[in-house]
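Note that one protein chain is taken out, while the other chains of the complex remain in position.
Presenting subunit A:
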Amino acid sequence: MSTLDIENVSKFYGTMAAVDQFSLNVRAGEMVALLGPSGCGKTTTLRMIAGFVAASRGDIKVSGRSIVDLPPHKRNMGIVFQNYALFPHLTAAANIGFGLEMRGIGRAEASRRVDEMLALVKLDGLADRLPRQLSGGQQQRVALARALAIRPDIVLLDEPLSNLDASLRSEVARDIRILQREHGFTTIMVTHDQDEAMAMGDRLVVMKDGRIQQTGDQEDLYERPETAFVASFIGRSNLIEGHVDGQRNFAFGGEQPLLLSSDRRSGPATMALRPERLALRAGREAGKLTGTVVVGVYLGAVVEHAVQIAPDKRIVVRQASEPGNRLCLPPGSEVSIDWDGSAERVFEAS
């Protein structure tokens, strides 16, 4: 399998940058997920790799060779489209064999490889079905087999799970992941769903407004987010906006400023706190923050409290439930909230 190097790629529509200075090096056999809200540029990036959109600037290399000047049909990319884009007038086998036919591979060899692909995606026996005679999950597997049949340099998956029933998603995600690991195809996947990205990617690239916010593995993004956006987009975070003064004080509109666990530059800043890294205690004694319970909800495995910490600021605290222990506090209870210094992320406003 091949490596993929994207170097400073930008795409402008007029003066608007849909993708701005995107750089990413993908190792052979690696699966990278591009993650972000709609309009963040992830799909445009994928389409630039595929060749459907011309990059305004920058270079894209497959195993060191630049491909930006190649038309899509010479790029050897295996693409699974969001809506699968199966050819409705061709059978599953003909769909899978289409790329082989275009490459002029002989009938016998092609049919052997189609069978191999059908077996790989566990669709043996459905070779002669038309796409409309297949279920959504089966269609998706045909699309995957069609993309893999050409032995592509890079596999591109566009929102691979979004058209599937919720009940199928985790199963399909796992199947794709196992297939990808076993055969080691270098893969780029695009998704707006963080669970999907977390479950499938070796590394994740979080994008917003055409720019990369952060690149890293699941733990990097969750434990060490570099921007407030990443902190809130990956998992849940309580974002508290405020101001750092010369000392370690963080003023956010509460009764008294918070004492930060490390020195920060003075100026406006946003603090991010994961709900499950916070400890809640009844009473107003020890704790970095004090507040009043707005509502407590028992959710089985966890108990969540919404706590008013300032006239216009509520945060959520999530704790593991313990049997027999009344953790759910009534509204109006005075509480204190504490956390370990490592759980605290402060982002200086840019």
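Things to note:
Following the convention adopted for this analysis, a contact is a pair of C-beta atoms (placed from the backbone, for glycine too) under 8 Å apart; a residue touches a chain by one contact, two chains touch by 3 or more; residues count from 1.
Definition applied: contacts and distances are computed from a predicted model.
A chain of the complex is left out here; the name its UniProt entry carries, from "Heme exporter protein D", "YCII-related domain-containing protein", "1,2-phenylacetyl-CoA monooxygenase, subunit C" or "Spermidine/putrescine transport system permease protein", is "Spermidine/putrescine transport system permease protein". Residue A:75 is the one among A:75, A:113, A:141 or A:169 that touches the chain not shown. Considering the full assembly, A:150 is the residue among A:31, A:150, A:206 or A:307 that touches the omitted chain. The omitted chain makes contact with subunit A at the following residues, 50-52, 71-79, 81, 83, 85-89, 98-99, 102-103, 146-147, 150.
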